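Just one protein chain is left out here, and the rest sit where they should.
Right, chain A next:
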Amino acid sequence: MGEKEESNEPQSLNPASNQEEGILDKLEKKAKKYLRGNKTNLKNLRDKKLKGQLEVREKIYGNTAKVAARAEEWLKPSEEGLLEPENPLERTYRIQQSSILPEVDVLSVSKAFDMKLPDLGPYTIRYLSNGRYMLLGGQKGHLAMIDVLKMDCIKEFQVKERVRDVVFLQNDQLFAVAQKKFTYVYNRHGTEIHCLKDNQHPLKLEYLEKHFLLVGTNNFSQLHYQDISTGQVVANYRTGLGPTSVMSSNPYNSIISLGHSGGKLTMWKPTSGKPLITMLCHHGPITAVAYHPSGNLVATAGMDKKVKIWDLRKFESIHSIPGHAQTLDFSQKGLLALANGSRIQVWRDKGDQDFGLYMTHSIPKGYQVGTVKFRPYEDVLGLGHSMGFSSILIPGSGEPNFDSWVANPYETSKQRSKKEVRALLDKLPPESIMLDPGSIGMVRERQRKEKLTKREIEQQMVEAVVEVKSNVEIKNKTKGRNKPSKRAKRKQEEVFNAKKPFLEKQRETKEGPPQKKRRVLLEVAEDLPKSLQRFAKKKPM
């Protein structure tokens, strides 16, 4: 009996310590997410004072990451959604909404609904960043703002014009609509506040929150940036690749990407007239673009019956889904929704960027899906289609824990107005948009001008001469004298002008930088020490 008891004790101790170890490992993994990069190696630093200061900083960063991981583990108020099959034969993509809804609580059932609006054209939808308000824009001019938390229609009105796109501005108080000729800004009460005549015949709109920039493309293939806090037009660029209504913004660095009819995806920032990056994605026109919230992945759909997911760090396609897609959207947890005709598919990253089909849904045949958008902070996918609006439940798509200082679905009007003021104070200048937002404050490496070798200079000269000889044509004068010798002389002059800069460079590499003139030393002064020779009297030779 005594032996049995003893043998029981060590076994009972182990599971507890194993649990602890498991939790610690989990916390360490989570802490990595908050570290924002690796620890710097301070071994080679010679400056002891700086080394000490940096070591203290690194320790503080490590501690904050651990605290954040612990807060995430123990302090989160809501849990993530999930959909797991019970036996290995069951597939999640066969599970229909009708089988999910009975298993879920009443509040969630009320989030999945259908709105029948058959007359006014396919609907574009947009959710506000906190997931509380939604805008519906029917192509035949029907506009509606709905509070989806309370299921309350705030304002519904008709503009009697073609509506191409709707977007919320800084909060639910203002929204912009891309109508037939101009962009209009409306109030929550439906009053027209502004008519923006700078962007004419707009096709698609996008709003950059941190910069207060309204971005739009139009029928003249222009990309238009406007600051809505001051009303100033920041930039208006001609893309040169044709009008396009495929536009998306990267949430990580606020870069706008346009999809063009040649299969090219271009990325723009407001301070440069040429695109930062041009990627050839598809063999046909691009029909939809969507960004992953981390900013590393972009999904593009083309007319070549492919939906590709690209990794932007390596600029490689990591996955390809066969099929058309008219709209794409990424959820906050990285689920990709694509819709084509009356069929919707949701793909999920199983881990290590391996995408697999997660759920499917089909709306009644004959309905055509217009836009697909995930609702932020909820497990809901909104579909705007030709017969109105539907929303379906996609467990695991939304971020369960919101940050009150970023987006609060339960905002009071006081909190909203204060948030607006703070956002204005923290408004980022348009120059801060760049491919790598973490490079602000970093040391920029000096770029040294490379000195060209002799051969390279010669090559460039030859090229320039050839160019001049072939392209420049000397006019044949018909009036006055026109001697062929004079024509030949003029052509030689042109060739010489083209050669001149290269000849100078060649001379420099031979001689070095031009030297100062030296005074001619006279024989008389040779008996003086060298440093005094410059003061010697100059006698004529």
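Everything below uses one rule, namely that a residue touches a chain if its C-beta (ideal position, glycine included) is under 8 Å from a C-beta of that chain, and two chains touch if they have at least 3 such contacts; residues count from 1.
Convention: contacts and distances are computed from a predicted model.
Visitor: Which one, "Small ribosomal subunit protein uS2c", "Cytoplasmic tRNA 2-thiolation protein 2", "CASP-like protein" or "DDB1- and CUL4-associated factor 13", is the UniProt name for the chain you do not see?
Guide: Going by UniProt, the chain not displayed is called "DDB1- and CUL4-associated factor 13".
Visitor: Tell me which of A:199, A:253, A:345 or A:371 is the one touching the absent chain.
Guide: A:253
Visitor: If I consider the whole complex, including the chain that's not displayed, which of A:63, A:232, A:278 or A:404 touches that chain?
Guide: A:404
Visitor: I'm checking contacts with the chain that's been left out. Which of A:107, A:421 or A:532 qualifies?
Guide: The missing chain is touched by A:107.
Visitor: If you put the missing chain back, which residues of chain A would it touch?
Guide: 33-34, 36, 68, 71-72, 76-86, 90, 92, 95, 99-100, 103-105, 107-108, 210, 251-254, 293-295, 332, 377-379, 393, 395, 398-406, 408-410, 412, 415, 425-429, 432, 437-438, 440-441, 531
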